[in-house]
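A single protein chain has been omitted; all remaining protein chains appear in their positions.
Labels A and B are assigned to the chains in the order they are written; within every chain, residues are numbered from 1.
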Amino acid sequence: MRRRLTLAGLLAPPLLWLVVAYLGALGAIFATAVWSTDPFTNQVVRTFTTDNLRTLVSDPTYLRIIGRTLMIATSVTALCALIAIPFAFFMAKVAPPRVRGLLVALVLVPLWASYLVKAYAWRTMLGPGGVLDSVLGGTPGYGFTAVVITLTYLWLPYMILPVYAGLEKLPDSHLEASADLGAGNWTTFRRVVMPALLPSIAAGTIFTFSLSLGDYIAVQIVGGTLQVLGTAVLQNITLDLPFAAALGTASVVIMVVYLLAVRRTGALENL
Amino acid sequence: MRLTRRARAGLWAVSAAVVLFVYLPLLVIALNSFNSDRTFGWPPPSLTVKWWQLAAQADGPRNALRTSVEAGLGATALALVLGSLLAFALTRYSFFGRQAISLLVVLPIALPGIVTGVALQSVIQNVLSPVFGISAGLFTIIVGHATFCIVVVFNNVTARLRRFGSSLEAASADLGARPLTTFRLVTFPLLRSALLAGAILAFGLSFDEIVVTTFTAGPGSPTLPIWIFNNLFRPNQAPVVNVVAVVLVLVSILPVWAAQRLGDNAAAESRL
Partner (left out) sequence: MRRTTFARAVALGAIAALALAGCGTSDTGTKTTAKSGGFVPPSLKALDKLGTPEGSVNVLAWPGYVEDGSNDKAYDWVTGFEKSSGCQVNIKTFGTSDEAVQLMRTGQYDTVSASGDATLRLIAAGDVEPVNTSLISNYPDIFDALKNKPWNSVNNVVYGIPHGRGANLLMYRTDKVSPAPDSWSVVFDGGSAYKGGVTAYDSPIYIADAALYLMSTKPDLAIKNPYALDARQLAASVDLLKAQKANVSEYWSDYLKEVQAFKAGSTVVGTTWQVIANLAQSEKAPVAVTLPKEGATGWSDTWMVSAKSKHKTCAYLFIDHLVSPKVNAQVAEYFGEAPANRKSCAETVAKDHCTIFHADDEAYFSKVYYWNTPIPQCLDGRTDVKCTDYAEWTKAWTAIRNS
């Protein structure tokens, strides 16, 4: 009984906030997705309708928006993983200890540099007459490529840190044993390192995927005419809250499905 | 795995390239803070320290910085308490719904910021404002930030608690210490560095947050990211924003260095 009371005491404050307020508010917002809006005053009319959800899955405009956002999120995740894995491997296994500490610090410092300013720096770098233009002679300009580059840059530390943590936990002896057994470097990497790293990589992808899925500010800064899911939600929030809620529901569903899928890899323990 | 010289050299090169990639935009920002062209034409026509002088005198960034620090400290404090409580509950007890709660804790940070922001805004407008008379302002910003900072502290404390198990606490109880004493003399020292790592990351998350803050802030004084967002495109202020950014990066070396000193594995253990 004492234990249960203690448990209740421990759980009550955080759960009160998370479940009651946060989940409750989320629930209220999603409930709004099945209501409609008065077209003139833009106020919510509480009559049940599945129009919003149906528009979402049938209107090519919104399918295009969702598809585009998913493509951005997967591209960014893939690129981040591609860059982070060799870098983290270097940090954990190849670099001498002093350099290792320095590298970790170097990775953490940009996290403090303000997301907005970093995105804006890319805007000036990618613009006509900017750094890329004068150094490389050309620039992809503002658009899909610019967004992917910028988001990859912004979320890279969130991928490097969990992968590095995972690699540190991997004992060197495993790698040596694998070599002793006759495996080449690539085989060792494929069959010893990667499986051990899977939870960490998955943990990193949670961040890169979710942050890219919901981002609209960097898109505003370097995206040119691009519109993503977050832009659509923002545009509809006051003037058609039910539709914005439907859009939000779509992104939440995508994220929850992703989280559940990734949970099996043990990623949530490695966040 | 035995790496050949070539493989090692390749990895050194790749890593150097990554570091360059990470720091190039920051160098551009630093250079632009001396750029005499207000709209950052490249290459800079000439260099000037005018913007640094302007920034030193400007009120806007200073007030915004103060608001951000206050919000960050408040959110971190709340997150430390709530996150630790949750970590204890989930690691030391087993009960129905444990998995669900561990998923729930991740939600605020996993869901797109705009969804969290709209949800919190509706809580403020429909519950906090009419019922408790709390309107959007510093308090709501703190609450909003704490919501997603909880998971950072939770992860760090959970990892540490799992590593040490409850045997030390059981031993302390066997030796006659009361729960509070055990906490003070055994548990807390073990947790200290995890709490600190979590606190630093939580503060960092809160300090740089913009999306949720836009929805939970009132018309009063803005946080630093909101101030930056409002001034990013203003001809007179944009260079000052660059100066602020450079200062932020330079100042951030301090907490990063502190986090490094926490122990050999602090960074490896520090959970996002």
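Here is the rule we go by: contacts are C-beta pairs under 8 Å (C-beta built on N, C-alpha and C of every residue); 3 or more make two chains touch, one makes a residue touch a chain.
Predicted model only: the values in this text are computed from it and were never measured.
Trainee: Which one touches the absent chain: B:31, B:87, B:136 or B:149?
Mentor: That would be B:136, which touches the missing chain.
Trainee: Out of A:39, A:96 or A:138, which is the one that touches the chain we can't see?
Mentor: That would be A:39, which touches the missing chain.
Trainee: Of B:95, B:164, B:188 or B:257, which one is in contact with the hidden chain?
Mentor: Per the contact definition at the top, the residue touching the missing chain is B:95.
Trainee: May I ask which residue of A:31, A:194 or A:253 touches the chain that does not appear here?
Mentor: The single option touching the absent chain is A:31.
Trainee: In the complete complex, the non-displayed chain touches which residues of subunit A?
Mentor: Where subunit A meets the chain not shown: residues 4, 7-8, 11-12, 15, 19-21, 23-25, 27-28, 31-32, 37-46, 61-62, 64-65, 127-129, 141-142, 224-225, 227, 232, 235-241.
Trainee: Can you list, in ascending order, the subunit B residues touching the missing chain?
Mentor: Residues of subunit B in contact with the hidden chain: 38-39, 41, 60, 94-97, 121-123, 125-127, 130, 135-136, 218-220, 233-237.
Please note the rule applied: only the chains that are shown with their structure count from here on.
Trainee: So in the complex, which bits of subunit B are touching subunit A?
Mentor: 1-4, 7-8, 11-12, 14-15, 18-19, 21-26, 28-29, 32, 40-43, 81-83, 85-86, 88-89, 93, 95, 101-116, 118-120, 122-123, 126-127, 143, 146-147, 150-151, 155, 204, 207-208, 210-211, 224-225, 228-229, 232, 241-242, 244-245, 248-249, 251-253, 255-257, 259-260, 265, 267-272
Trainee: Would you mind writing out the residues of subunit A in touch with subunit B in their complex?
Mentor: Checking each residue of subunit A against subunit B gives 3, 7, 10-11, 13-15, 17-19, 21-26, 28-29, 83, 86-87, 89-91, 94-95, 101, 103-118, 120-122, 124-125, 129-131, 133-134, 153, 156, 158, 161-162, 164-165, 168-169, 175-176, 178-179, 183, 185, 188-189, 192-193, 206-207, 210, 213-217, 229-230, 233-234, 237, 244, 248, 251-252, 255, 259, 263, 268, 270-271.
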